[in-house]
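Apart from one protein chain that is not included, each protein chain of the complex appears where it belongs.
Residue numbering begins at 1 within each chain, and the chains themselves are lettered A, B, C and D in the order written.
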Amino acid sequence: MDIATLIGIVLAFGLMIWAIIMGGPLSIFIDAPSIAIVIGGTAGVSLINYPLADVIGTIAIVKKTVLIKEPDTNKLIVQLLEFANKARKGGILSLQDQMDSIDDQFMVKALQMAVDGQEPAELKAMLLTEIDNIAARHGKGAQILDTMGAISPAMGMVGTLIGLVQMLQNMSDPASIGPAMAVALLTTFYGAVLANILFIPMAGKLKTRSKTEILQKTVITEGMESILSGENPRIMEQRLHAYLAPKKRESVFK
Amino acid sequence: MDIATLIGIVLAFGLMIWAIIMGGPLSIFIDAPSIAIVIGGTAGVSLINYPLADVIGTIAIVKKTVLIKEPDTNKLIVQLLEFANKARKGGILSLQDQMDSIDDQFMVKALQMAVDGQEPAELKAMLLTEIDNIAARHGKGAQILDTMGAISPAMGMVGTLIGLVQMLQNMSDPASIGPAMAVALLTTFYGAVLANILFIPMAGKLKTRSKTEILQKTVITEGMESILSGENPRIMEQRLHAYLAPKKRESVFK
Amino acid sequence: MDIATLIGIVLAFGLMIWAIIMGGPLSIFIDAPSIAIVIGGTAGVSLINYPLADVIGTIAIVKKTVLIKEPDTNKLIVQLLEFANKARKGGILSLQDQMDSIDDQFMVKALQMAVDGQEPAELKAMLLTEIDNIAARHGKGAQILDTMGAISPAMGMVGTLIGLVQMLQNMSDPASIGPAMAVALLTTFYGAVLANILFIPMAGKLKTRSKTEILQKTVITEGMESILSGENPRIMEQRLHAYLAPKKRESVFK
Amino acid sequence: MDIATLIGIVLAFGLMIWAIIMGGPLSIFIDAPSIAIVIGGTAGVSLINYPLADVIGTIAIVKKTVLIKEPDTNKLIVQLLEFANKARKGGILSLQDQMDSIDDQFMVKALQMAVDGQEPAELKAMLLTEIDNIAARHGKGAQILDTMGAISPAMGMVGTLIGLVQMLQNMSDPASIGPAMAVALLTTFYGAVLANILFIPMAGKLKTRSKTEILQKTVITEGMESILSGENPRIMEQRLHAYLAPKKRESVFK
Partner (left out) sequence: MDIATLIGIVLAFGLMIWAIIMGGPLSIFIDAPSIAIVIGGTAGVSLINYPLADVIGTIAIVKKTVLIKEPDTNKLIVQLLEFANKARKGGILSLQDQMDSIDDQFMVKALQMAVDGQEPAELKAMLLTEIDNIAARHGKGAQILDTMGAISPAMGMVGTLIGLVQMLQNMSDPASIGPAMAVALLTTFYGAVLANILFIPMAGKLKTRSKTEILQKTVITEGMESILSGENPRIMEQRLHAYLAPKKRESVFK
């Protein structure tokens, strides 16, 4: 579970609601047609912009990305060095046994290719194609959220324009002008909150998570190429440590 | 038929019109000169910006892209594997018969080149040039819609400025100020609606569709290169599956 | 003559002026100091931003690009295939005669190099350098117009700020506030019109035209390389057709 | 200590506070709920957007980057030339002694690899991977600050919308309208100040510093490759001087 997302949502929404209550009742910030225009409009425009399956898929991607705990790159390097040792002692085929106990489908595919006897260069090329396509799929999820973050303020502006036109056409009662304009501003408010506190930062976390995952898959690719080439484990560790910040590196050779 | 686009348009426009009716008559949102400035102006500026043929071509691209059902990448991979089997048994020339039953012009050209005896590397290079040019043509359609999505709010602002200047020059009757400003805001409203509910999301869908088509043409290119090189069908399947999300992959080898 | 540009300008300006006249006299939209600030300011800032020769050169580029009729890529491919046939029959040197009847300087240079006995790879490298530099020169014209499209609304805003400050310092006569603010808004109006109806779409057309020209010069480069390599004309046609949309391709081999 | 940052903060904030005091008491610019919305909201949204560790890490990166004095590239080149001389006289292994007196971990790793007997090309490839990953980590810090610079004005706008809605719903007392609107504007003010005087320029300095560090690590990589290849020190100096502005170059050969 990604605790930061939870803390962030509670903090941002909590402070906003606290500040609202400090100044008056929360009820003046709730208006059904305004909610319909902004949320319904954002949903509608998202469906014009993306295929149905992609919009639905985004929810799954967000859930998965936010809930899953990030694996540790250091442990991954240690695991690859163990594979390297095993392969040096028992040959590449001895890695076959490892495959059942591994969850990561990418690692399983890489091991399967190695066991199938692929050349190091070909294995690397195919895994890099795979990484490119994973990055493209991740990118699509973040892009849909970013698009929603652009649509919701636009729908908010559309709603405010509707409210302003109606208010301006109907200014006979001066006392009603203020509240009418307040309601007109609500859609802009909804759009700004949805975009800036939900959609855009969620897209941001998706991108951050994707970068980490891509980096780890690159480490796996480099490591498997190194194992297949029969490279010295010390050199292999040096090569893989380049992907880690210096102070996070823990050498197994001591 | 792309059902999401239809649902999206109905949802976004429906909710907007419902919200308008909740607050007053729909008629105050209709004004002929305002429509002329925004729609006519957007059309005019599009013609300054792009050649006539490209602007007209965009309508055809939109219609085709929105109406055509996306083919399934998995089926495409299965079809390429069948070609591979056929070519392994009967030689490359046996693929000649397949060409009549295929709709996709790109696949036909790829098969024709293979049957004509091109080298794998040359075939790949020529198909990649073809893909680059397809991407450029698709990109032009999306770019024209994006440009329209930038012009229409600009024309909306121009219209509102015209209305404001006229209202400000003529403030002797206070009762007319509100309605005059309401009318002035209508062009901004039209511009925002056209850009955010039609042009920009339509450009978005065009881009998404184009990406899928490019990916499938890349799969065809990789597959044909693999067939011409006489690669093992299992390896070929692994190579092509890299373009699919892991859970969508269906192996024919079981 | 590019008819779309003309239609577009007439349409956009015509509708705008019609909409203005519908609401009041055209004369309230004309103000000498406002015109001086926006047009003079845009000219001045363009000269700070670009060398004098480049700013003047832009006018020539616009005139040439808008007036010249686009050549047909299909005809170009047919012409290159004729050169290929001639070269296959009479040797490369037989292309010498063609050079006098060709207008396009790029084609002449390519033929000259071929006749001078350059290697295919070197000829291609030199023509690609030439294309890069043509693209850079075209890009400069479009960039200057885009810059003008950014300056004119900025000068419009500066003018409006000047008008507002003067109006706010002088509010003793309430009846003058409206007209003073109307005049203040005129610079914003001029800036928006110049940027959105002239500068930015003209830059857009320049970019579109440049892309077509670059594509045709790439076709010439590919074609000349193919001729020098003595490639089969059918293959050469296939290679060059990749730069055309499938439905525009007209084969000479039938 | 980076004196420019300190001077800049004192200058920008000092002038702003002086200008405020010139026009009235400072106290009207302080409002607790407004501060809570902007600062708390920015913190909250940052946590939705980035993992907790990255947000905390940014503070450390800022502190380190701002406090550490930039090393001199010229001295670095002189040091590398000394290594080259030492290696020419005593062999690569003689560089072992140097490693203890060097602080820079990157230089230590490069020397270690050289002493371990790596080939020049492989050493270069591994150091370039290391540099790519350093640039990615630096980039993350600058990106987080830039994101904060985008969130804080957005939270400011949200706060102002809340204040405006509350003011507009409650306009019975005309005397309270002005002060209520003043308070509503405070969040926009806080957001603009935080973004433009703190977050965005701090991100800017981080990027500038990172560029210098990357350039110096590139100089080390080029230098070590040159040493391993046994290149002539004069040529090596020429090669490394390319990374320095001409007037900063100080040759050791005179």
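The rule is simple: contacts are C-beta pairs under 8 Å (C-beta built on N, C-alpha and C of every residue); 3 or more make two chains touch, one makes a residue touch a chain.
Computed from a prediction, not measured in an experiment: that's the story for all the values here.
Looking at the complete complex, one finds that the omitted chain is in touch with C, D. Residue-wise, the contact with the chain that is not shown comes from D:186, picked out of D:37, D:186 or D:228.
Residue C:113 is the one among C:99, C:113 or C:235 that touches the chain missing from this view. Check C:58, C:73, C:147 or C:210 against the missing chain and you find that the one touching it is C:147. Contact with the undisplayed chain is limited, among C:96, C:133, C:232 or C:251, to C:133.
With the whole complex as reference, residues 2-5, 7-16, 18-20, 22-24, 28-29, 70, 178-179, 181-182, 185-186, 188-189, 192-193, 195-198, 200-202, 204-205, 208, 211, 234-235, 238-239, 242-246 of chain D touch the missing chain.
Considering the complete assembly, chain C touches the hidden chain via residues 33-34, 36-37, 40-41, 43-52, 54-55, 105, 109, 113, 116, 118, 126, 129-130, 133, 136-137, 140, 147, 151, 154-155, 157-159, 161-171.
We adopt the following convention: only the chains that are shown with their structure count from here on.
Annotation of chain A and chain C: jointly contacted by B, touch as defined at the top. Computed from the mean C-alpha positions, the centre of chain B lies at a distance of 25 Å from the centre of chain C. Judged by the touch criterion defined above, the protein chains link up one after another in an open path, with no loop closing it.
Across the assembly, chains come into contact as A-B, A-D, B-C.
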